[in-house]
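Presented below is the structure to which this report refers.
Only one protein chain is missing from this complex, and each of the others stays in its spot.
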Amino acid sequence: MLIKTVFAGFGGQGVLSMGYVLAYAAMIEGLQVTYLPSYGAEVRGGTANCTVAVSNEEIASPIASTPDNVVVMNNPSLEKFQHQILTGGVMFLNSNLVEQRPVRGDIIVREIPCNDLAHTLGSDQSANMVMLGGFIQQTSLVRLESIQSAISDVFKEKKKAKEMNLKALNVGYDYMKNREENA
Amino acid sequence: MKGSIKIDSNLCKGCGLCVETCPNGVIEIGSQRNGMGYFYAVAKKTSKKAENGRGCTGCTLCAIMCPEVAIEVCREER
Amino acid sequence: MKKVFSRPKLLKPNPFHYCPGCGHSLLHRVVAEVIEEMEADEIAIGIPPAGCAVLAYNYFDVDMGEAAHGRGAALATGVKRVLPDHLVFTYQGDGDIAAIGTAETVHAANRGEKITCIFVNNAVYGMTGGQMAPTTILGQPTTTSPGGRTGNRDGFPLNLSEMLAVTRGSAYIERTSVTTPAGIRATKKAVRKAFEIQLQGLGFTLVEVLSPCPTNLKMSPADACKWVDTEMVNFFPLGVIKDITAPQENHDAH
Partner (left out) sequence: MKRDEKPSLMRGSHIVAEAAVRAGCRYYFGYPITPQNELPEYMSRRLPEVGGTFVQAESEIASINMVIGASMAGARVMTSSSSPGISLKQEGISYLGGLELPAVIVNMMRGGPGLGNIAPSQSDYFQATRGGGHGDYRTIVLAPASGQELCDLTYRAFDLADHYRNPVLILADGMMGQMMEPVRFPVLRDVQKLPKKPWTITGAKGRKSHFIRSLILDPGQMEEHNWKLIRKYEQITDQEVQYETFKTEDAKLVIVAFGTAARIAKAAVKRARAEGLPVGLLRPITLWPYPKKALRELSKHAKHFFVFELNAGQMVEDVQLALKGDADVFFYGRPGGVVPNPAEIARIISRQFFQKEIV
């Protein structure tokens, strides 16, 4: 198994921390994992993305030329990554901010109103963790509990952020779970 | 006040700065070459000024100016 | 009779390799005397340059580590950061400190590195055979400024010490000469003061020493000294350029 996921959005959306938390959770589970952030001049343009590769054997390249999953948090990210995603891959859309929909018919699209859900929690900044919750529910890439311990570890110095992120994670997870059950 | 200097002929390169500096003219470039091939400076027994009773006073000016640190100076204690 | 002047103990007995009448060895003696008088021989670390004084480690009987051309201040920074209680000095010529090593020197001064640069300015490149130095004065002929340096063609003499005085990290900068006994005494005083300020941890210190290079000036040693005293000083005036320990002086940065 080798699954590569790209998380993409603009700076400040917490795209990099989504990827980091996923990678951290994979580490907790003893999986092989690489995390590659975009860097250099690209970062200054306001867009940010990172690639997380999770596998049960050695990972060759941390780069994903054809990612299995793409998490799209804003419009430019959709433009950039919709042609890269693997056929049969899953695209997660923040439906509150992404206006267009992918033109490709060979991919699975999952929409999550991340900002609305985060807003109900009273924390607009937690949209990223809402997304991560939904992402995990759908992909089962790692267990929910591993993501929860990862968040607890990563945000151990910031108690408030930790609590809020855990809440948001569950909201996103439950949202996708309910949709699945209702479908 | 009386003094005396000792010039290390093996170190001296004959630059002549001591000759220029000595207020009493008691140093001159000699006519002998040292191992490096320089005509080295020597302290004169007598000089025009010395004949007038003013020999080496041990003022150290020559040693201060000597780039080779080749001059030792002694002075009579008062 | 009592010995009133002899070779300092911190100068090894080796004969100097410098040309007759060169100011380098004079200055070596002065620096060695100061270290000896301060009883700092156990904590002194010298950084000789590339240039005529490249073999300075053959003369100074203290620990020494040789630097690449111009990099003395950077190397001294490394040494001093590891050994903050030591007396660290560079010994650099004009090409070394004011041309190829300008950046290293300016920034060491600006960081306020607690080191002392002994800057020997003889207005010409000695070791390479008499080419133009950053400090070659206007009108002075060298092998690469034939007919004499002109500002338009060759640029102007660089007043590095004045430049360094502007940096907030510099604590003490003085320009002296070794062309007369009085100048040598002033040089010794300046070196001692710089070392003391360094050990007090007050900042970057530098003593610029105007020094004769009879060979490349193509003059007798005595004439070379006179040339420094009458011509060179017009571009490089002697005296204290900056001293943050001096009373009643106003410095913006302090």
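Residue numbering begins at 1 within each chain, and the chains themselves are lettered A, B and C in the order written.
Keep in mind that, in the parts below, a residue touches a chain if its C-beta (ideal position, glycine included) is under 8 Å from a C-beta of that chain, and two chains touch if they have at least 3 such contacts.
Just so we're clear, the structure is a prediction, and the values are computed from it rather than from any experiment.
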Touch partners, limited to displayed chains, of the chain removed from view: A, C
Tell me which residue among C:Arg7, C:His86 or C:Lys193 touches the hidden chain in the full complex. C:His86
Touching the absent chain when the full complex is considered, from C:Glu36, C:Asp63 or C:Glu231: C:Asp63
From C:Val34, C:Cys52, C:Ala74 or C:Val209, the answer for touching the chain not displayed is C:Ala74
Could I get the residues of chain C that touch the absent chain, sorted low to high? 41-45, 47-48, 50, 54-55, 57, 60-68, 71, 74-83, 86, 103-104, 106-107, 111
Contacts of chain A with the missing chain: which residues? 20, 23-24, 27, 33-37, 39-41, 58-63, 65
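By definition in this document, only the chains that are shown with their structure count from here on.
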How many Å are there between the centre of chain A and the centre of chain B, using C-alpha atoms for each centre? 89
Rounded Å distance between chain A and chain C, as computed from the means of their C-alpha atoms: 62
Can you tell me which residues of chain B touch two or more of the remaining chains? none
The positions of chain A in contact with two or more other chains are none
Okay, in this complex, where on chain C does chain B touch? 1-8, 11, 15-16, 18-26, 29, 180-181, 184-185, 214, 220-222, 225
Parts of chain B lying in touch with chain C, wherever the complex brings them together: 3-4, 10-11, 13-17, 20-21, 36, 38, 58, 60-61, 63-69, 71-77
